[in-house]
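Below is one structure, written out as structure tokens; the observations come after it.
Note that this complex is displayed minus one protein chain, with the remaining chains in position.
In this document, chain identifiers A and B correspond to the written order of the chains, with residue numbering beginning at 1 in each.
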Amino acid sequence: MELVSLSTVVAWLTYSAFLSLMALGITLLYRTTKVANFAHASFVTIGAYVTYTLTVAFSSNPYVGVPVAFILVGIISLLLFYAVLEPLRRRNASTVLLMIATLAIDVMLTGFINIHADYLTNAYRVPSRNILLSGSDFRYIGQPGILFVALGTLAICAAAIYLLLNFTTLGIALRASMENPQLAEAIGINVSMMLAISWFIGGGLAGIAGALIPLWTEVNPSIGTILLASMFCASIVGGLEQIYGAVLGGLVLGLVDVIGTTVLASIIGPWVAFYEPVIPLLVLSAILIFAPRGLAGINLRRGKQ
Amino acid sequence: MVLFIVDLLALFAVYLVINIGLNIQQGITGIPNFGILFAVAGGAYITAGLSTRLTLALLGIQTNLNPVSDNVSVLQLVNPILRSQPIIAISLFILFLMIGGAAGAAMGLISSAPAIRLREDYLAITLLAFGEILNIVGQGYTPLIGGPPGVNLPDVLAWAGEYRFYAGSFVLLLVAIAIFAVADYIIKTPFGRTLKAIRDNETVARALGKSITQYRTVSILIGSTLCGIAGSLWVIYSGAITPTLARFDWTFLPWLMILLGGMGSNRGTFVGTLIFVTLDKLIIYYKYTFVGILPFDIIWLNYLLLGLIAILILIYRPEGIVRETQIKQRPSPESKKFSQG
Partner (left out) sequence: MEILQVSSVKRAFGNLRALDGVNLKVDDKTVTILIGPNGSGKTTLLNVITGFQKPDAGHIHYRSTEITGLSPQEIYRAGIARTFQIPAMFGKLTALENLLVAEKNHPGESFTKSLVKRLWIKHEKDAIEKASKILELLGLTEQSDKLASLLSGGQMKLVEIGRALMSDANLYLLDEPVSGVNPTLAHEIFARILGLREKYGITFFIVEHRLDIALQYVDYVNAMASGRLIAAGPPKEVISDPKVIEAYLGA
């Protein structure tokens, strides 16, 4: 079938890898702190600029940004948890207040990101908007290296989380804090610290995803915001309560988005591509209305039961 | 300086209407609408898109020019006529507001579909995502408002001549205060009381015979209509629009304002909006004094400061400035007699 070419499949898999990485962090944070983290958008963007800054300042290989971003964004996320989320949690803040908090954090971080971007331009005389590093990417069997790195990173991260949660003492403590914080507290687990660690990991995951983005698509200080709807959609499609559902969600959404757009564009016309950003929203709405249990069968609905 | 105050009042008016709309949804009914941008943009873009066409129709002008793509030329034709026909201009103004309201209501109707089904957090995410749709449509579907460059609107305030902005500001304030008064009334009715009951305890409200779906839908419709009207007011005052209404300005800031003022209280919304808009404008007005001091562009100061303020309010004073007004109901004289007996 000529509608779907190899390059489309490559695009799908690459996009999905990113979505899954981002959704993984969102779902982890949702499971632990019961809040939809709107600041994830900024976390991702920071990761992207870490990579770019390193290439600009140290002429490094773009992939070097990945571990650096993991640590940096992880730390930022951790600090923000202690500064903002934890005080609110201790005050029993409602879901809505927590969401406003993450939105406010996102706003602040956006400010910082832009300031940094301006700084890069002034200090290094380089553009800091519309950056694309795919030109420096390697190629393997005729395909862009990012495809393999993204998928590989996703596999490593998912495996690492799996091992952590199921085979380490820390992981068990983390899961206990997720399932039943009161009980965990009662048996001596420092729930607050567990949540902080999960924020470190969740933020770190966003950082990793962000660090790889410049090799895939154009980066602006608003890249995270642009991808926000998609990353949440991927999380929800996979079922926000199942951490590994995020991987599935990323794959499914990526499929619908990329392949869907390509197929529609060839049938209806190229102008369809303009409306691509609407697709995650349509998928989101469809899932929430027709299969409200998400792919993992969790009740998203209001009210009793 | 005077123009500064005029602009401030206009901005205040627009935000007041939006915030009242948001407060009715979130503060009164407990619906976390993080997607009010959807309704505001609906009002703004659809009003702008239809404005020139309607003006041509009302003035009975036939032309081969396209009201959107040949926008500038058409307006050169139309504006002078409007300047000399205040009655038609004012009728158009009212018509534009109605369109804005209708557009907002339509967006609200779409938003209500998830709102009656989803839990808070999922709802917030979904509505936030909805917000961006119209920007995408506005940029891609050129016949609406001409794509990225946007369009201008027929100047329905042209009759005020050089006092155009003063008149605009005054009219906007009038509309905003009227809406404030109506909202105040509505909140105090048994209808408003039922919205609050649903917010406070949905299960019991259901047990008492209230149709939750109906009330939530009406609440969203009211709130979204107001947001749409605000969008309309904004484009009329500005005279032009591009499909770039930002979530920061039209979703985050309204939330910050009602948080500051006190969610649930209509008066609080007024206070929060006034304080915020004034401070914000002052910062922008005096930003040049900051230019040398701060090592970065002052545009971003807004983001840093406001994000921080929001967080501080959330941690230290989440109930805001004005506590929710108690509706005092006095027992009727007969009952009073009874209890004394």
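What we mean here is this: a residue touches a chain if its C-beta (ideal position, glycine included) is under 8 Å from a C-beta of that chain, and two chains touch if they have at least 3 such contacts.
Note that the structure is predicted; figures quoted are calculated from it, not measured.
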Q) Omitted chain: which shown chains does it touch? A) B
Q) Of the listed residues B:L58, B:M98 or B:A197, which contacts the missing chain in the full complex? A) B:A197
Q: Among B:R53, B:R206, B:R267 or B:K281, single out the residue that touches the unshown chain.
A: B:R206
(Q) In the complete complex, the non-displayed chain touches which residues of chain B? (A) 186, 189-194, 196-197, 199-201, 203-211, 218, 222, 264, 324, 326-329, 331-332, 334-335, 338-339
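We adopt the following convention: only the chains that are shown with their structure count from here on.
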Q. In whole angstrom, how far does the Cα centroid of chain A sit from the Cα centroid of chain B?
A. 31
Q: Would you mind writing out the residues of chain B in touch with chain A in their complex?
A: 26, 32, 34, 113-114, 116-122, 124-126, 128-130, 132-133, 136-137, 139-140, 202-203, 212, 247-248, 252, 255-256, 259, 296-297, 299-304, 306-308, 310-311, 314-315, 318
Q) Which part of chain A faces chain B closely enough to touch in the complex? A) 30, 34-36, 38, 84, 87-88, 91, 93, 95-97, 99-101, 103-112, 114-115, 118-119, 225, 228-229, 232-233, 236, 240, 271, 274-275, 277-278, 280-281, 284-285, 288-289, 292, 300-304
